[in-house]
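I'd like to ask you about the structure that follows.
Removed from the display is one protein chain of the complex; every other protein chain stays in position.
After this line comes chain A, so read on.
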Amino acid sequence: MSHVHERTLRVRSLARVEGEGAMRVKLVDGRVREARLDIYEPPRFFEAFLRGRAYTEAPDITARVCGICPVAYQTSACRAMEDACGVRVQGQLAELRRLLYCGEWIESHALHIHLLHAPDFLGCPDGIALARTHRAEVERGLAVKRIGNALMELLGGRAIHPVNVRLGGFHRLPTRAELRAFTPSLRQALDLALETTAWVAGFAFPEVSVDHRLVALDQGDRYPIDGGDLVRTDAGDVFEVRDFEDRVREHQVPHSTALHAELVGVGRYLTGPLARYTLHSSRLSPQAAAAAREAGLGPECRNPFRSIVVRAVETVYAIEEALRIVEDYDPDPSRRPAVDVPPRAGRGSGASEAPRGLLYHGYDLAADGVITRARIVPPTAQNQAAIETDLSTLVADHQDLDDAALTALCERAIRNHDPCISCAAHFLDLHVERT
């Protein structure tokens, strides 16, 4: 008679992530048989209903994929359409796009650090409980987030699903005075973000190092935010964004309404803060780099639990970038707010670094600009296999924990990556089975 010891951990609805997903881990005789991130949010069919729409509509339609990172969708869509039409947005229009994107990074990172991720390190069930025990820190986070919101409202017309973005640039440009008025609050936000970096650096982090292939855009001499024509991996591989669909293969898995992505010839990979930082920490501004050093980060970071520190450093960087762009902004009144983007038949690709990772858009256009094919590869879909590997490794290494403690650790492992299930299903509930 054989005795099989089976253990199952389940979370039916993951908290502090965007969208609807679950987790299920199954152990049989001490071996992890299955570690699944179940994404049950209904598929959203954006790629299908973009077909037949005008190329000019893609930025506003795809912004609706996500209430947290609409600027990422708008930017990647614009870049892809402009690529298809042979147009390149440069100069101050490109700088304003980066500024708008900085607003989104500041807002999204401040939210995740203070209300979604920090509770995991401080024994709080949620951000509201954290506000009761760490009021000053949460207020500081909200103050930083407010600056991000305000930037998005000024440049985008509103903080959610901005309405001022169009192919080629914007519908209306801000005045110099409007941007300069942000300087004092950005300087204050920079001080607050530096305090936050020092705060999160003091958390207790499990010693973990992941070996996922790390993938991020390469935006030249800048830390990648709003674009980049090249995709770079930590193995030294570099390819063009326009080859993304040849280098990344998506496939369906039964437990998810989001497609899993893998690098052809490599397999799973990870995008997001750890990848950006590990590949491009040398491109941070001096103050952000100093904040990273003081927070105990080396030139690379492969511990997903420390992603909260990387996000804090990236927030410092985004604020510094915003300050730089605001102070350099000197609009020529004769310049139009957007360059013309006349349609033409062809294929276009564009990508940018959403707060949680690389976001790719690819479109085929007819000569009149009607979209005949759309492909959107969001960061959480790309990260899904890496997150499942993190779960599997953690469970294998922490079998001494009881089910409640192990489940809590697994949930933390998921939140490390700030997954956006709503984007991915374009996904959380944990099941751990022990046999």
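Rule of thumb we're sticking to: contacts are C-beta pairs under 8 Å (C-beta built on N, C-alpha and C of every residue); 3 or more make two chains touch, one makes a residue touch a chain; residues count from 1.
Rule of thumb we're sticking to: contacts and distances are computed from a predicted model.
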item	value
Per UniProt, the name of the complex member that is left out, chosen from "Carbon-monoxide dehydrogenase large subunit", "Hydrogenase maturation protease", "Cu-processing system permease protein" or "Copper chaperone NosL"	"Hydrogenase maturation protease"
Residue, one of A:138, A:231, A:325 or A:341, that touches the chain absent here	A:138
Chain not shown: contacting residue from A:67, A:157, A:206 or A:331	A:67
Candidates A:59, A:103 or A:127 - the one touching the absent chain	A:127
Contact footprint on chain A, counting only the chain that is left out	14-20, 67-68, 111, 115-116, 127-128, 131-132, 135, 138-139, 142, 145-146, 149, 159-160, 420-422
